[in-house]
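Starting off with a structure, shown below.
Heads up, this is only part of the complex; the chains shown haven't been moved.
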Amino acid sequence: MNYHWNWGIFLEPVKSGDETYLDWLITGLGWTLAVSLTAWLLALTIGIAVGALRTTPSRLLVGLGNVWVELFRNVPLLVQMFLWFFVVPEFLPRDWSLWVKQEMPAKEFVTAAICLGLFTSARIAEQVRAGVGSLPRGQRDAALALGLTLPQAYRQVILPQALRIVIPPLTSEFMNVFKNSSVAFAIGVLELTFQARQMQEDSEQGIETYLAVTLLYFICAFTANRGMAWIEARTRVPGLIARSG
Amino acid sequence: MGEFDFSVWGPSLPFIRDGLLFTLRLTLVAMSGGIVIGTLLALARLSPIVPLARLAGAYVDLMRSIPLVLVILWFFLVIPYITGSPVGAETSAIITFTAFEAAFYCEIMRSGIQSVPRGQLNAAHALGLGRAQSMIHVILPQALRNMLPVLLTQTIVLFQDTSLVYAIGAKDMLKAADVVGKNYNRPVEMIVLSALIYFAICFSLSLAVKQLQKRVAIIR
Amino acid sequence: DSGTLKKVRDSGSITLGIRESSYPLSYLDDKQQPVGYHIDVCKHIVDAVKARLKLPALKVHHQAVTSQNRIPLVANGTVDLECGSTTNNEARQKQVAFAPTTFVTNVRMAVKKASGIQSLSQLGGKPVATTTGTTSVQLMRAHEKGKGIDFKEVYGKDHADAFLMLETDRAVAFVMDDNLLAGLIVSSKSPADYAIVGEVLNVEPIAIMLRKDDPAFKKLVDEAVTGLMKSGELDKLYARWFMSPIPPKNVSMNFPMSEQLKALIKAPSDAPAESFNKK
Amino acid sequence: MIEIRNVSKWYGHTQVLANASTHVAKGEVVVVCGPSGSGKSTLIKCVNGLEAFTQGTITVDGISVGDPKTDLPKLRARVGMVFQHFELFPHMNVLQNLALAQVKVLGRSQEEAATRGEALLDRVGLRAHAAKFPGQLSGGQQQRVAIARALAMDPICMLFDEPTSALDPEMIGEVLDVMVELAQEGMTMMCVTHEMGFARRVARRVVFMDHGEIVEDAPTGAFFDAPASARAKAFLSRILHH
């Protein structure tokens, strides 16, 4: 290969500044984690709520839930990111718009986390709905027959089971959040992909840079996977074979 | 930017159409190739031959743990070293997407195969059907039907993911829109247009999936 | 023949790497075809290749490249000649080779005239836009006038996005190569609102890029480019792309040739950026 | 106690209950039987409002179930129900299953609920299994827990929907024993079941349904000895045949 390898590059100082390239990557990893985890919390909260709404007897709530899901899952994340950053503020009143564009603290981070969170929430909502749907209808009946109200039935009986069932797809989704967070560079979040571009431009050691970044993403996704496996094992119910499908 | 000017939509349409055709072609090829290879991978993962199962599992896990953009980039950089000669961005995109999506279709088919009650395999064997015959005539048709909605949902995701080929300079719909947006300096208008097109296509597809689900669902 | 020339002869085709929005060096016109100053320079090089190999029917492919993948793509043989807007610097010379410098850019900043900003020193506490993967902000920090000034950096994923930041008031200045700034300004909605101002942060020689360690091909390319310079053809190409109306909007950039480039046309060189910016 | 008057129900265009009327007096046991799909489950679920009905009225202890002003959760808490597939909550252990509604609905303390739960587990012979999860019990044991769970709410009457039909034959006996005991203690019960031995032993009346209609509503003896309708006769011969 006609390529000049330099694995020591990570410890070399950047062209103008006293940091090393490794420092850049570590900063990037920090922002990647921050965006991903914030988005994940947002996505879980909204996704579970919207997913549950879509299984209620109320047509209105089901309809609202459906609109939410279709809206956020049918446009590529990259495009949504752009819309949130460049288009949405233009529809705010001028003062707010200027505040969002100039004053809002960590505006790229906030925008990216919200955008990724809502995008992911639609997918989680879909999985939660499927999870609730896969429970025997009798479970809901049994909870109601004991005098629990519908919200109590969801809280105590339906969701605890549905969430256990959907842990495997949620695991993939959690891994996806880390991977998808790479799109946040498009609006200037200083995360891993961003730092990788910066580093490869500055150091001209593109292949080493991208190998390192690929490895870091892999580690994030893999850790997410193990974390979910741990949760799955912790919440496993003796004698219960997951009824899925 | 204040006022929007949607008149750029008109002149952009021929380019959008060309980009869309590429996007659709990429989606179709990657879907069919991905489902075939994914099914083979799923069979490998479920096979009693441990090294084969491990190998397939490792491939799937690797693909699922790396952002697609990076996979696209890597394939583009690495394929010339494997094939000995450089390939165009479009060919590379098609190979990458097929290989990448195969990992996802594999997981879907695997759970599809596992969703077929074990008794079905017993029944097929009890009738004297061999392993391969049971798989082909009894298990896979059911797995495919059970998983059809999920397979198609994944295809919708694939369709959206094709927007990431910008990383290797292939010209899909989003890229076409982007270039027009730059030429006329109307990037926002073009992004809005592509958002609408993506939404229209994906939403109709997901409606179609729901319809199909009702039609092909196995009556139980 | 060996190296690139052999490869081109064997495959009967040559692949040019192009950029999609490096005005006016290499970009897509309203038919989405690659055009620009460097594209034209490359056409001449390709003609030289055709003549050398006696292959008048040589097929020419275009491969869009980005600043992320251009060097690996040249290294792995996907792209034979990169006709974009690549700065020739020492680090890159470890990976690739460059043709003699055909353009020199100065890193400066674009601002809205109404802001009254004229110098780096006025940017304290203000948001400054640049493009992801470029090192303009580091240059600002390194510049003596920029020392001790606290910029807020905002990043666009490409030049157009970064310019959009300036346009939508997310940033008060956009720091970038001056030819790119000029290109973005002329194609903007109201070109009269913007100006390129301030100190020159860096001088960068821009050149066509090819594979390293391929002396035969490098020689051919060098001869073709110096030939253009000697014959005065390059001046014509410059005038065609920088001083007269160009697609897509058919307006002229009015960007006269710099003294540095004039000097380089008289004495062609592939020296890296570092030799221009000795402190 | 339970009054069902002219109840009809449609799913779209198909009628699943057709003008059904019957009643269960306090302390009485009534068995409902009939072919599959005849509307037995639907009828019994209408009694505690798990299914809405289109026409007619149902009252339980004087409270109208169909009235939109009725506090259904409160009513349901007073009516015990046992399902064909047990429907224990698989993510809670046996004692938690028994305690949940006592705490959340009746507002009992955890200790109170546990004490009451343990007493009932004793009664159904499962005290030793309090800490197990439903998936670790046999079907017969699960159904006995389900009965205990319903009893823990101190219901004024009990509804059973084919409580033994998902059980292995050798476990049917243990569940029926508990039900017979309950009946003998004077619990008001409405049972959908095909266990005709059970019906003969404890039911005051048998209600026979077909196609959503109550075809026959007769004292137990009369029903078995001389069913009035041809449909009931045919049904009995089918299920007693083997």
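As written, the chain order gives the labels A, B, C and D, with residue 1 at the start of each chain.
We adopt the following convention: a contact is a pair of C-beta atoms (placed from the backbone, for glycine too) under 8 Å apart; a residue touches a chain by one contact, two chains touch by 3 or more.
Predicted model only: the values in this text are computed from it and were never measured.
Per the structure file, chain copy numbers for the whole complex are A x1, B x1, C x1, D x2.
The rule is simple: only the chains that are shown with their structure count from here on.
Across B-C and A-B, the chain pair carrying more C-beta contacts is A-B.
Centre-to-centre, using mean CA coordinates, subunit B is 36 Å away from subunit C.
One finds 20 Å separating the Cα centroids of subunit A and subunit B. Each of the following residues of subunit B touches two or more other chains: 1, 73, 77, 81, 187-188.
For subunit A, the set of residues touching two or more other chains reads 1, 86, 90, 207. Because contacts link the chains in a way that matches no line, ring, star or complete pattern, their graph is best described as other.
Contact between chains, per the stated criterion, is found for A-B, A-C, A-D, B-C.
Against subunit B, in their complex, subunit A makes its touches with residues 1, 70-71, 73-80, 82-83, 86-87, 90, 172, 175, 179-180, 182-183, 193, 207, 210, 213-214, 217-218, 221-222, 225, 244-245. Against subunit C, in their complex, subunit B makes its touches with residues 1, 11, 15, 73, 76-77, 80-81, 85-89, 166-171, 176, 179-185, 187-188.
Residues 136, 138-139, 141-149, 152, 156-157, 160-161, 164, 237-241 of subunit A are the ones that touch subunit D when the two sit in their complex.
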